[in-house]
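Can you read through this structure? Questions will come right after.
Note that one protein chain is taken out, while the other chains of the complex remain in position.
Our next item is chain A:
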């Protein structure tokens, strides 16, 4: 994980559903994320370009750059 995704814990948006992180617990989103890459940038809510690879994934926000997992 990069620094960016670690700081996503305090970011304003849910990286799975793209809704405000403060609205609701997003427990289902957190559980689903075990088997999914992020889809929304947690900082700006933009949809990211996500490439899943056999091992790992990478996600790109035009504003906030790349994240890998």
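Here is the rule we go by: a residue touches a chain if its C-beta (ideal position, glycine included) is under 8 Å from a C-beta of that chain, and two chains touch if they have at least 3 such contacts; residues count from 1.
The rule is short, and it goes like this: contacts and distances are computed from a predicted model.
Colleague: Identify the UniProt protein name of the omitted chain, choosing among "Ferredoxin", "Biotin synthase", "Spermidine/putrescine transport system permease protein" or "ABC transporter ATP-binding protein".
Modeller: So the chain that does not appear here would be "Biotin synthase", according to UniProt.
Colleague: Determine and list the chain A residues touching the chain excluded from the picture.
Modeller: Chain A touches the chain not shown through residues 17-18, 34-37, 39-40, 47-57.
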